[in-house]
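Reviewing the structure listed below.
Only one protein chain is missing from this complex, and each of the others stays in its spot.
Up next, subunit A:
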Amino acid sequence: MTMKRRTLLALTLATGLTAPGIALAQADTIKIGLLATFEGAFTVLGEDSERGAMTAVDEFGGMVAGKKIEIVKGSSDASPDSAVRAARKLVEQDGVKILVGPLSGDEGIAVKDYAKTHPDVTFLNGSSAAQDTTLRDPADNFFRFSTDGAQWMAGLGTYAYNDRGYKKVATVAEDYSFPYTQVFGFMAEFCKAGGTVPSKSWVPIGNKDYSSVIAAIPDDVDAIYVALGGADAVNFLSQYNDAGGQAPLIGGSITVDQTVLTAKGRMRDVLIGTPAAGPTADTNDSQAWKDFTAAYKKQDGAFPSPSLFAHAYYINMKAALLALDKVGGDLSDDGAKLRQELSTISFETPTGKVSLDSNRNAIADMYLTEVSEAADGTLVNKLIKVTPQVNQTLGIPTDEFLALGAVSRENPSCP
């Protein structure tokens, strides 16, 4: 008996250690890796991104070019290390040839670097929106059909200065590359219009206590630009509300996203009327957007309106499926044809036409929005204005744009 048990134990251990990549890759299925944050501070965002990706898969009926689509999921916690580890598992163990993800800014930069070591695998971005994922030192097999954080800000800086009359704005943002990119996008327009930004606060991801940040904001600013995401945004907004914050807010793209607007907490008063910009607008009344919302809502646990993450994963997944369809699901050449197809593809999305530039970064329409209360009492982003076909250099010639330098805490600056 004991011998048997011991043999069993040894067997379990041995098979666990040696199972030589049980790759059941059947000829009639196509494996696609889906990498998102299913743990950590951005879990809610990650779950919604999955809904977006699955909306695209469902749109194709789970089949592409006569082959079944098999989604293999990988989870990260928004740290670049965990994203690379999850990507490695999907590529090297599960043998996916197409990977959609990751979700967060620095994850994108890390996965882009990893992509270079696997030129036979096709990487499509999830919703990560750091500028340097595609702008500087890009990878040939990394495609971003969602846009970057600076593009998302198109129209906001000018609107804040001209229409709202804000001359002096303080910023509060998380301390990593995506918020840097967002602040860059906002300030590029705002400072050009004549505004000044005397104070920038950078807070770590997952910060819980914002009292010192709120206290450090100068009293004489006209508004506060907030670029925080997920739980961080909820914490800041409710604490700002509790502190009796008076200055109006300007929102980063994910600060007033559905993932935050649907959260419980006393944030209503400070949120209503907050202008923001991003790749989506909840009250977009184009038929394509309405159809997309209806399809998205069929997913389990869906928000009243798809979040920016659902949207980004949807677009990237859809691009992958469209291109796969075009090449007849043929990946026998290590995906060379697929990547050729991806770099030239251009298609209509729920938010207008998308095409890629030479760095494989998307050119797409951007939406200027304002938080308002819908008829049913929920908070939504009301569409104010569409900025058509924004490219990664925000309309500035590429070399001039590159000369502005990489985004960071200090860059740009206009105190």
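Criterion: a contact is a pair of C-beta atoms (placed from the backbone, for glycine too) under 8 Å apart; a residue touches a chain by one contact, two chains touch by 3 or more; residues count from 1.
Heads up, the rule we're going with is that contacts and distances are computed from a predicted model.
Enquirer: Which of the following names does UniProt give to the chain that is not shown: "Transketolase", "ABC transporter ATP-binding protein", "Xanthine dehydrogenase family protein subunit M" or "Serine/threonine-protein kinase RsbT"?
Expert: "ABC transporter ATP-binding protein"
Enquirer: From the listed residues A:89, A:167 or A:268, report the one that touches the chain absent from this view.
Expert: Spelled out, the listed residue whose C-beta touches the missing chain is A:89.
Enquirer: In the whole complex, not just what's shown, which of A:69, A:109 or A:221 touches the removed chain?
Expert: Spelled out, the listed residue whose C-beta touches the missing chain is A:109.
Enquirer: From the listed residues A:165, A:204 or A:377, report the one that touches the chain absent from this view.
Expert: Among A:165, A:204 or A:377, only A:204 touches the chain that is not shown.
Enquirer: Which listed residue (A:38, A:123, A:309 or A:401) would be found touching the missing chain in the intact complex?
Expert: Only one listed residue reaches the unshown chain, and that is A:38.
Enquirer: Give me the subunit A residues in contact with the hidden chain, please.
Expert: Touching the missing chain: residues 2-3, 5-6, 9, 13, 16-21, 36, 38-39, 46-47, 50, 72-75, 77, 79-82, 84-85, 88-89, 92-93, 106, 109-110, 113-114, 137, 175-177, 204-205, 408-409.
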